[in-house]
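Take a look at this one; I'll ask things after.
The complex appears here minus one protein chain, its other protein chains still in place.
The letters A, B and C name the chains in turn, as written, and every chain counts its residues from 1.
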Amino acid sequence: MSKEKQIDSLVDYGTTWLPGSYSTLSDIVDVQFNAILWLSVFGTLGITLVTLYFCLKYKRTQKNLVSKSQIDHNARIEIIWTVIPFIIVMGIFYWGFRDYLRLTVAPEDTMEIRVTGEKWRWYFEYPGTGKRPSDDLVVPVGQAVKLVMSSKDVLHSFYIPNFRLKRDVQPNRYSHIWFEATKIGTFQIFCTEYCGDQHSNMGANLIVMSKNDFEAWKEVGEDTETPLPILGKRLYKSKACNACHSIDGSNVIGPTWKNAYGANRELESGEVVLIDDNYIRESIVYPGKKIAKGYPNVMNSYAGLLSDREINALIEFIKTLKED
Amino acid sequence: MSGSKLGNVAHHFENAYQQFSSAKLGMWLFIVQEILFFSALFVAYAVYRGMHPEMFVDAHHHLSWKMGGINTLVLIFSSFTMAMSIRTAQLNQRLQSFWYLGTTLFCACIFMVIKFFEYAEKIHHGYLPSVWFSGEGIYETMHIFFGIYFTMTGLHGLHVLVGMGLIIWLMLETRKGKYNSEYFTPVEMVGLYWHLVDLIWIFLFPLLYLIG
Amino acid sequence: MSDNHEHFVIPLKYYVGTLIALLILTVVTVAVAQIDLGAFNIYLAMFVAMIKAGFVIFFFMGVRWDEGFNKIALFGSLLFVAIFFVIVLADVFSRDIIYSTENDVFNIKSPVKMIGDDS
Partner (left out) sequence: MAGALNYINATKGLKSWIFTVDHKRIGIMYLAFVLLSFFLGGMFALLLRFELLTPSTLYLTAKQYNQVFTLHGAIMVFLFIVPSIPASLGNFFLPIQLGAIDVAFPKLNLASLWIYVLGAVFCFYSIVGGSIDTGWTFYTPYSSSTDTSVIPMVLGVFILGFSSILTGINFIVTVHKMRAPGLTWFKMPLFIWALYSTAIIQVLATPVLAITLLLLALERTIGIGIFDPALGGDPVLFQHFFWFYSHPAVYIMILPAMGVISEVVATFCKKKLFGYELMAYSSLAIAFISFLVWGHHLYVSGQSPYATMLFSLLTFLVGIPSGIKVFNWIATMYKGTIDLKSPFLYFLSFIFLFTIGGFTGVVLGSLSLDIHLHDTYFVVAHFHYVMMGGTVMAFLAGLHYWWPKMFGKMYSELAARIAFVFVFVGFNLVFFIQFIMGSKGMPRRYYNYLPEFQPYHVLSTLGSWVLAVGFFIMLGYFIHSLMKGKTAPENPWGSSALEWKTASPPTTFNFDKNLDYIDHGPYDYPEENK
């Protein structure tokens, strides 16, 4: 996975059991987790110790061949060990439910961001701004954000471990989560609903910025300065082209890009075409039109998700992958 | 008679009564699993009818309530003749039992023939589940109704076919004189199964053909 | 286990009576469906269907005279069908409520405020 930006490590920060807690509500989840954790530790220890004690005390020996007593019920103790766990779990239920409502019900003044999942990438759109769909979820610190999420193909699940938030994303329906970040940094987003081959690579970065940085980021228009091949290389990763197309000649899901430019390609229809600028552009915008022989027709269209300059950048990048 | 092991009592049973009541309990449990099996289809029906009430009303006009109604009457009558064939078997009236079974089989055939014409008409007009759906309608979700319609009536029809096979087997055995007032377990069991098939249709008919 | 158990033969009148009742009820349900009662149609149709099912179960299937546990098995299974129906339908038709009525349903003014908030 990409290590370009320093992502806040899930393992190195936080406690032994939980990753760092960076939203206004993640702490309440941790409190409950730790409470039940310690309850479980003491409960398991208690049960284990009593069991081992009995094993030693009533071990079958020459002196202890027959049970001391055939006691087979004791109403008082049975009621105790039914009622006490009952009260405890009902308490936990109420606690969990109350926190669940806090996590689910968003406050009034949220900033809405649209989240779309598709095999196998996320992208984020900012309504009311001129921003193109972003590959990173960029949010300001200290501002309640509501995500309106949907999927383009199968079920996905949007998971931010540091915020203790997760929600399935479905086609044809919108699901919502909300949060308010408390720490500036870059954090991990996972897909946790199994969605196919590249499920484990369907991640994204959550970038929390100060409010000023965020306003500035919103204003940044299209990148017109980076040289095309370098921009293309960046897009290759950030637009998740790398999930299906290799640049080292190996076969993943789609055809490799290595030595592709200028070569001839046999199509499913039997036709042979030259891989040139037009073919690549068409394959990005209408991926289903000309399918390379032997590969599944699974690519989603990038129409509207890439600007003309970005498509050019990808073409230039593919050109650099040609060896002489 | 009872108490001694007759030819029809298997080695692991004490007597004929134990064998009969075991078989009957087993059959009831089988019916229970059939009920749960169909229940999921009814749940799916309720969910989609709740989601698209107007589409359901519109779609059901493409079904003929007259054909469904005749089928209901036919199936109810076959249930009656099935019950009568058990009764006559219990009373040692072998020939009558045979002809009641024959009538039941005949009714089942009528049911399937009518079903065939219904299906043929739907297929002709393109009212098929989604892959082949080409029918006309004002709602674009209409293929869901026909998906449910074909699944429900198809599975029910499959049960009718299985029942027909069982009835033919019973008729052959009855002719051989296998069943009498002491031993009529198979007739009773198939009877329970056949009534179940009738029961399911009793609910399918108003749900599919008679939407308000 | 009782050895001298006689099989009970259901009297003919029950069979004939059930047949007539079922035929009449079928006509009734078709007739009623021709009148538009709105949402009430479905409830009426289901009510009639249940009566018909009751006739089949009690008389044709002989449950009226059957052993106790067989009855428990049959009606018990209906309980589980009911659980299935009620819970799935309750979910499907209450899914979107929380978003449209947001805060007032649970009387939470703002969930953020509730952390350590005394008011």
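We take it that contacts are C-beta pairs under 8 Å (C-beta built on N, C-alpha and C of every residue); 3 or more make two chains touch, one makes a residue touch a chain.
Note that this is a predicted model, so its numbers are computed, not measured.
Student: For the chain omitted from this view, which of the shown chains does it touch?
Tutor: Those shown chains that the absent chain touches are A, B, C.
Student: Which candidate, A:S157, A:N205, A:S238 or A:S283, sits in contact with the chain we can't see?
Tutor: Residue touching the absent chain, from the options given: A:S157.
Student: Can you work out which residue in B:V47, B:L73 or B:M164 touches the chain that's missing from view?
Tutor: B:V47
Student: Can you list, in ascending order, the chain B residues touching the missing chain?
Tutor: Spelled out for chain B, the touching residues are 10-12, 18, 21-23, 25-26, 29-30, 32-34, 36-41, 43-44, 47-48, 51, 128-132, 140-141, 143-144, 147-148, 150-151, 155.
Student: For chain A, which residues touch the unseen chain?
Tutor: 1, 9-12, 14, 16-19, 28-29, 32-33, 36-37, 39-40, 43-44, 47-48, 50-51, 54-55, 58-60, 64-74, 77-78, 81-82, 85-86, 89-90, 92-93, 95-104, 153-155, 157, 159, 161-162, 164-168, 170-173, 175, 188, 190-201, 296
Student: Would you write out the residues of chain C that touch the absent chain, in ascending order?
Tutor: Answer for chain C: residues 69, 77, 80, 83-84, 87-88, 90-92, 94-98 touch the chain left out.
FYI, only the chains that are shown with their structure count from here on.
Student: Please indicate which chain is farthest from chain C, where distance is taken between mean Cα coordinates of the chains.
Tutor: So the chain farthest away from chain C turns out to be A.
Student: Measuring from the mean C-alpha position of chain B to the mean C-alpha position of chain C, what distance in angstrom results?
Tutor: So the centre of chain B lies 20 Å away from the centre of chain C.
Student: Could you tell me the distance, in whole angstrom, between the mean C-alpha positions of chain A and chain C?
Tutor: 43
Student: So, what's the distance in Å between the C-alpha centres of chain B and chain A?
Tutor: That pair's centroid distance is 49 Å.
Student: Which residues belonging to chain A are in contact with no fewer than two other chains?
Tutor: none
Student: Give me the residues of chain C that touch two or more other chains.
Tutor: In chain C, nothing touches at least two other chains.
Student: Residues of chain C touching chain B in their complex?
Tutor: Those in contact with chain B are residues 1-5, 7, 9-10, 12, 15, 18-19, 22-23, 26, 29-30, 33, 36-42, 45-46, 48-49, 52-53, 56-57, 59-61, 66-67, 69-70, 73-74, 76-78, 80-81, 84-85, 88-89, 92-93.
Student: Residue numbers of chain B touching chain C in their complex, please.
Tutor: Going through chain B, the ones touching chain C are 2-3, 14-15, 17-18, 20-21, 24-25, 28-29, 31-32, 35-36, 39-40, 42-43, 46-47, 50-51, 65, 69, 72-73, 76-77, 79-80, 82-84, 87, 90-91, 181, 184, 191-192, 195, 198-199, 202-203, 205-207, 210-212.
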